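The other protein chains are all here in position, but one chain of the complex has been omitted.
Up next, subunit A:
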């Protein structure tokens, strides 16, 4: 019996076709991606690989609506294709395009799962469905529906654009005629395919993965939210460059180990950038090309960026450069011994080319560092509030997640992050000073509600035992849904869901309200908070709370210590209208009305299954916490007026295209990424 191969090897571009036309980079641009082997005869039909390629996670559908034609789908199991590690990279063969998007998207998913420690699920579809409860007439109810595969359209439009559509659960890639500013860089009018760019594919795939983890991050409730989406997608694409070992070695040799100098690894979407008329890549984490002097120069943060730049890409670039700088400082630290060895202790390398051994060692360090940094960035997502994220929240998430997993930060990774954020003026709100201790979320005081928490934790342990060994993604979705919403069928054991338990255990608990910042007592209507009549609360004045996600995080740190946590995210919605009085002070009127604004509160609860503790409650409060301390429940005025202010600023700051065509910040449902990416 021959064993199944662990990987499928597929050839593709490390960057994009433009680097294959350049003598210096052609050698390193053609690489072989190793993606998880999906078997055409897998006993589980959901996991089979079919022509397209269509597999467990992805379905590539190469329909080109601009010509109303399908292109023949590639069969990766064709013996000739198998025998030569996939089709040869080629711009003129759409089947190679399909192979390329599949290979890069699968690689991105794999890297994500490694950091996350669980399978990637796409964001579910929220639909109104008829639901019949206890023999009552069917009622339309919002239900989340499992989406097994992300669809990829490699040739979806003729425009210099590519985007993730949260509505279609699909990636749409465009192609267009190049309009280079400099004809020596690219042939004018040549067709440029965004689906052949590793960076663009990885970027868009990451948007989709992030949407699967935090659905509310597509709602621009502060200047950081969409910027975060963009930045995160860039970060994943960037650090993926470091997994291509030949590219990495080549660039280490070219820069003599100084990755802060201009290099390919820090650049994103080169062909695209040139094709739309720039002089270089679309984005660059470490430097910029000066149009006047026509030279590249490194970016120096001046601490002002975070206050100055509001456009999501520009703002996102601040976060990207902060993370990249953290990476660079850790890398420099890790190779300092190598440099000393190679330079007889001076730390200054001799002139000329580096020895290949040194290059290999440095590349290994760079690769390892990149993996660590990327994992830190991914893990932090579980430690972020479910709504209204800011860069500061993200920094706290990074530090907290890392502190939980890695007790001894011997190489000062965390300091490197804090330092890079500080240099760009990114400070979390609500902390007194910048230190690892104050950035780490504190363990909440649960003394008055420990009994209820124990009940919840015990229930979550049941969840853990059921989910722990489940690898099928559709089953994971089902189990999650069952434990959130409960199971009340007649022919299955009854399960009271987490939703019901939380609402009932903490009903009227002001202490839980203080922890979460959400309303758990009667009086929702007066606050403009959506009401619910679930579980017999039929007077219509009880608040609605929705549980967005339930995850198990089982991770092992470098010292062998294990983290066993359950992560629950909750969201509550309020509607209000806001205006300014004579002194331009905001006046908030709760409730739905013409021109109302929807404000979201949310909380991420992290339970530790070993110590039976509620370990963290990371909250974006809907309620005013100070008033709550006095026993009064009021909408959080600060967050409401910040949202209002942001909506106003967006009207001023948006591009002319957005101003003209979009519905404005209050309508997040209309292809937010399509608008963001339109050039």
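In this text, contacts are C-beta pairs under 8 Å (C-beta built on N, C-alpha and C of every residue); 3 or more make two chains touch, one makes a residue touch a chain; residues count from 1.
Methods note: contacts and distances are computed from a predicted model.
Novice: Out of "Metallo-beta-lactamase superfamily protein", "Cell division protein FtsX", "FAD-binding molybdopterin dehydrogenase" or "ABC transporter permease", flag the one the UniProt entry gives for the chain missing from this complex.
Specialist: Protein name of the absent chain (UniProt record): "Metallo-beta-lactamase superfamily protein".
Novice: Touching the left-out chain: which of A:295, A:336, A:487 or A:648?
Specialist: A:648
Novice: Which of A:5, A:65, A:138 or A:448 sits in contact with the chain that's absent?
Specialist: Here the residue in touch with the unshown chain is A:65.
Novice: Which one, A:14, A:172, A:213 or A:484, makes contact with the chain that was left out?
Specialist: The missing chain is touched by A:172.
Novice: Quickly run down the residues of subunit A that touch the omitted chain.
Specialist: On the side of subunit A, residues 50-52, 54, 59, 61-73, 92-95, 125-129, 142, 151, 153, 155-161, 165, 167-170, 172, 174-177, 179, 189, 191, 276-277, 311, 313-314, 584, 645, 648, 651-652, 654-657, 659-664, 667-671, 674, 678-679 touch the unshown chain.
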